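One protein chain is absent from this view; the other protein chains keep their places.
Entry: chain A
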Amino acid sequence: MQKSLLLGVEAIAQGAIDAGMSGVYAYPGTPSTEITEYIQHSKLASERKIHSEWSANEKTAMETALGMSYAGKRTMVCMKHVGLNVAADCFMNAAITGSNGGMLVTIADDPSMHSSQNEQDSRVYAKFAMIPILEPSNQQEAYDMTRFGFELSEACGTPVMMRITTRLAHSRAGVTPATDIVAENELRLPEDKQRFVLLPSIARKQYKVLLGNQANFDAASEDSLYNEYFEGKDKSLGVVACGIAYNYLMENYSNNDCPFPVLKLSQYPLPRTKVTKLVEECDKVLVLEDGYPVVEEMLKGYLENDKVIGRLDGTLSRDGELNPDMVGAALGFDVVEGMPVPEMVAARPPALCVGCHHHDVYKALNEVIAEYGEGRVFSDIGCYTLGALPPYRAINAVVDMGASITMAKGAADAGLIPSVAMIGDSTFTHSGMTGLLDAINENSPITVIISDNESISMTGGQKSSAKGKLEDICAGLGVHADHIHVYTSLPKKHEDVKELIRKELDYQGVSVIIPRRICVQKNVRDQKIKKAMKAKAAAKA
């Protein structure tokens, strides 16, 4: 079979298509976005009419996927780690209802926060929900484990988490696809017609089902081909290598000659027999895992078995992504660095694109805010978050999707009047609307700027759920028509925009200002697609 050059995320996408998945549900978020994009562009997926439209947020994505699973079909929901916070309500309860058609919850964690506000480890969530986790160590496993994950989910009647980190998500390697393509499931309702109805009486029963299922998850981990025990002669150390940490271990033994026993761990719950064997036969146990010390903490225990070493005792850094050098140092190897970075090398932080209309918004906003006193602008997640950096330094808070509006309201409640929220179009429909309703219901003196670039831009210009709907949503929620302002965002309107912002800051109620101009990157891409389609049409004619 011909190998394909695939990113880890693409391997998962192709694996899901080839495994008979009927729908993917997702909201874009680095490093998970390309899973859904790959399926959107796949010929086979479009022939099969596999659902791949974007959802409004991770919660709606998770719930829709659960609905597809209820109806008997295989489905995957994908998001970045912090997206799981948004979807956590459904996620936790889906473990109680169980799945019907295979359901994979694919979460891309971001240790070292390359593109995120924290480095939370999704394995903690899966443990909390008491469901199995698959953690591939390379692109081929990512492909293979996707199919395996659907099978495991259907065999156990539970959603299964697929956990990857940025490095695997965004690294390419050759992947050999399966020789067969699985047919989609037929529509098939759950045999137990009650188990998705989580009334307390049924939920109590279903929780016992989940508890009873733990033995099956344990057995599946013990038997898993993905949890491999490699014998080693030198028992002074044993290594538990989770997911891609295995690669960093083996990188330090270029001839495949690691002398220590190694447990390569890619399926959870922990395989007890193998873990016990390793701990019993070795003097020390080094736990290598990308993310939180989840496994290490379990093995070490509250009573701190000092045999277990890793991130908790300082053998490895407590935070940040693993790499071959950190692991090498933990194994006692000298790390020989090349030359030092010359002092003249300056930091090159990301910046708003030239011509982006967020520039115009921040320029006007900064000048007006200076008149009222600083410290009152609450922002949100998106390209405009870069307004925190020079030259603007325009925003005072960025916490989670939608928090701009609600934090501005809370600050106004406390007496910081006026308070301003700065949010993007897609983030507003993701999680801003309900917060705006709170503000409207109390007529809070806040001004909400929805800087509309008609696209989900930070992740690469995906379709925004908000497109063409913002004014109607705000009016429908109850913002007074006199205080909804939409304008085409252009530098020449600078003075008029300042006057508008001033006027609304002085209004003692909820105002919404919507500066609108398409994202410059999205515009270039759209024009390219248009041109290509024109050329195609011309060639046909």
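One rule holds in what follows: a contact is a pair of C-beta atoms (placed from the backbone, for glycine too) under 8 Å apart; a residue touches a chain by one contact, two chains touch by 3 or more; residues count from 1.
Convention: contacts and distances are computed from a predicted model.
In the listed set "Indolepyruvate oxidoreductase subunit beta", "Multisubunit sodium/proton antiporter, MrpC subunit", "Glycyl-radical enzyme activating protein" or "Spermidine/putrescine ABC transporter permease", the entry agreeing with the UniProt name of the missing subunit chain is "Indolepyruvate oxidoreductase subunit beta". Check A:L199, A:A215, A:V341 or A:A414 against the missing chain and you find that the one touching it is A:V341.
The omitted chain makes contact with just one of the residues A:R48, A:H114, A:K205 or A:R525: A:H114. Screening A:G301, A:P349 or A:G415 for touch with the missing chain picks out A:P349.
Residue A:I244 is the one among A:I39, A:M79, A:M162 or A:I244 that touches the chain missing from this view. The hidden chain makes contact, of the residues A:H170, A:R195 or A:K409, with A:H170. Taking the whole complex into account, chain A touches the unshown chain at residues 3, 5, 30-31, 33-34, 114-115, 167-168, 170-174, 244, 246-251, 323-325, 328, 335-342, 344-353, 383, 386, 458-460.
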